[in-house]
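All protein chains but one are shown at their positions in the complex.
By written order: A and B. Residues from 1 in each chain.
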Amino acid sequence: MEFTAKQIADFIGGRVEGDEQAKVNTFAKIEEGKEGAITFLSNPKYTHFIYETKASVVLINDDVVLEHPVTATLIRVPNAYECVAKLMQMYAASLPKKKGVDPLAFISKTAEIGEDVYIGPFTYVGDGVKIGKGSMIYPHVTIYDGCQIGQNVTIHAGAVIGADGFGFAPSQEGYDKIPQMGIVVIEDNVEIGANTCVDRSTMGQTVIHKGVKLDNLIQVAHNCEIGENTVMSAQVGMAGSTKVGAWCMVGGQAGFSGHITIADKTFIGAQSGVISNTKGNGEQLIGAPAIDPKVFFKAQAVMKKLPDMYRELGALRKEIEELKKNK
Amino acid sequence: MEFTAKQIADFIGGRVEGDEQAKVNTFAKIEEGKEGAITFLSNPKYTHFIYETKASVVLINDDVVLEHPVTATLIRVPNAYECVAKLMQMYAASLPKKKGVDPLAFISKTAEIGEDVYIGPFTYVGDGVKIGKGSMIYPHVTIYDGCQIGQNVTIHAGAVIGADGFGFAPSQEGYDKIPQMGIVVIEDNVEIGANTCVDRSTMGQTVIHKGVKLDNLIQVAHNCEIGENTVMSAQVGMAGSTKVGAWCMVGGQAGFSGHITIADKTFIGAQSGVISNTKGNGEQLIGAPAIDPKVFFKAQAVMKKLPDMYRELGALRKEIEELKKNK
Partner (left out) sequence: MEFTAKQIADFIGGRVEGDEQAKVNTFAKIEEGKEGAITFLSNPKYTHFIYETKASVVLINDDVVLEHPVTATLIRVPNAYECVAKLMQMYAASLPKKKGVDPLAFISKTAEIGEDVYIGPFTYVGDGVKIGKGSMIYPHVTIYDGCQIGQNVTIHAGAVIGADGFGFAPSQEGYDKIPQMGIVVIEDNVEIGANTCVDRSTMGQTVIHKGVKLDNLIQVAHNCEIGENTVMSAQVGMAGSTKVGAWCMVGGQAGFSGHITIADKTFIGAQSGVISNTKGNGEQLIGAPAIDPKVFFKAQAVMKKLPDMYRELGALRKEIEELKKNK
């Protein structure tokens, strides 16, 4: 498939600066552009690459003023990043999609698999599992008995859905297992990253609501609930029974204590430790325990001066004692 | 299976308040109770749910005083949480248990598998591995050559037992691999969570002692040792050769430096970083580096005021200079 700069500009409503007949047949990062590639400039940090890129066409925001001439043909658009995403989506949609249940998958006889589902080799689908239409389950996924997967869900390799929640009752001799009799429910349009774990609930359901996106290596404990369209970066951990609201964003390696509730549209910084309920929509939190980012970063800046402050405190104390004596 | 409130009360030694003939056939969380379900009230935060639950029967502590009438039948017991756990264990024990080696598992000819073991599809059991009787190895587990698994061990999907420890010797050109020639020994009654990794030792054994419970996505490095009945939450990481004592509890995402020893009954908070030996039984630690929780939380509370403190220090300095001048 090959397109000219003009064809692309017409399709996305952009304006060509340079050779309208410049041809492209692939995508590239601006620093790796080569002949025949279309690329984009969105992050101002990368502006210098536009003068040296070998890409044939560059999508660029209307308002970027270039200081030197460029050899690439430009397509001016209001939002270059959005446009390249749109082009990639269009291109990806034109590619053949993986489909069907691979003969090397294990599918329980009592599982129900929807239409147009892809299930990769070595994926395990337990008893009573339901998978909605259009979902893509990559190789090596494990879906324990009874879990329910919605439509257009994507689950990447190695993810484990529905393993036992971590529940034990202490006894004299050790710990007795508390049976984990609930399930996991994953609603429509969810994406779950590689090697991420979502545990079944003790009773009832662990629920991942529609549109949620979970990155790799995340832990969602038993009885948790994640609201619609919430996004979590890699290695986040949620302890048991915690509920995160809708449209939240959670940075990588952040952790949540158990039995807490996070309001909608909460933004939680990477590596934070959230240990209590949050209230406000739109709240931002960072640190462990997590606090207002402005307070956090100011305090962190002063942290480095702590030893000096400690010494200064001692000096002031001495001087005051001196002053008091000489009064 | 259906039971009356009276039958259950007799079985667990409780006292019925309400309809002795109320029938239940399933478990539910109190906030999701429905007709025919038995639930429990243990966490005082959830007390308000008892007035609106649709569950038929609620297990409740003897000492809880209710302020309004409830429609559910109550069973009064000394410890509702323990009782529901016991009922669930009894119920789970009555269900058919997965058993046998799935034909889609890979079992080395030199592996020894005990009686009544379950091994799921796509699980890999290497040369010379031993698995004790009654153990349940879920799908997609990898057990490398020579590792030894005790009796009644549960290993969840995707766990990796016995991969090479992370040992390399620097050279001029890069790093040379140090062969990892030891094994992993997992004793009886251990539970290992999904996608957790326990590395084989360089020489000798990495040992998980009996009754240990490891949650998901945990890293146990080569030559580590975890004492009896210690419990670790998800995403904990142990660096090489570290020994954690018996009956410890470790919160999620905590980390341990290598070559340190943690005393029995140590309680380590989530996200802590433990970098040195600990002494006392019953010690509590939190933070990174980990310290006494009382000190930690007090310091964290003051943290937010650090910028103010810094300004105040400067102000005091000026005022003292002024006082000294005017003396």
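Basically, a residue touches a chain if its C-beta (ideal position, glycine included) is under 8 Å from a C-beta of that chain, and two chains touch if they have at least 3 such contacts.
Please read these numbers as outputs of a predicted model, since none were measured by experiment.
Trainee: Can you tell me which of B:204, B:293 or B:307 touches the chain that was removed from the display?
Mentor: Counting the whole complex, the residue in contact with the absent chain is B:204.
Trainee: Touch as defined at the start, partner being the missing chain; which of A:135, A:189 or A:284 qualifies?
Mentor: The one listed residue touching the chain not shown is A:189.
Trainee: Just one of B:64, B:92 or B:178 touches the chain that is missing; which is it?
Mentor: Checking the options B:64, B:92 or B:178, the one contacting the hidden chain is B:178.
Trainee: Would you write out the residues of chain B that touch the absent chain, in ascending order?
Mentor: Residues of chain B in touch with the missing chain: 106, 122, 124, 140, 142, 144, 158, 160, 163-164, 166, 168-169, 173-179, 181, 195, 197, 199, 201-204, 217, 219, 221, 223, 235, 237, 239, 253, 255, 257, 259, 273, 288-289, 291, 295, 298-299, 301-303, 305-306, 309, 312-313, 316, 319-320, 323, 326.
Trainee: In the whole complex, what residues of chain A lie against the chain that is missing from view?
Mentor: Answer for chain A: residues 27-29, 32, 39, 43, 45, 81-82, 85, 88-89, 91-92, 102, 104, 120-122, 138-140, 154, 156-158, 189, 191, 193-195, 210-211, 213, 215-217, 228-229, 231, 233-235, 252-253, 270-271, 300, 303-304, 306-307, 309-310, 313, 316-317, 320, 323-324, 327 touch the chain left out.
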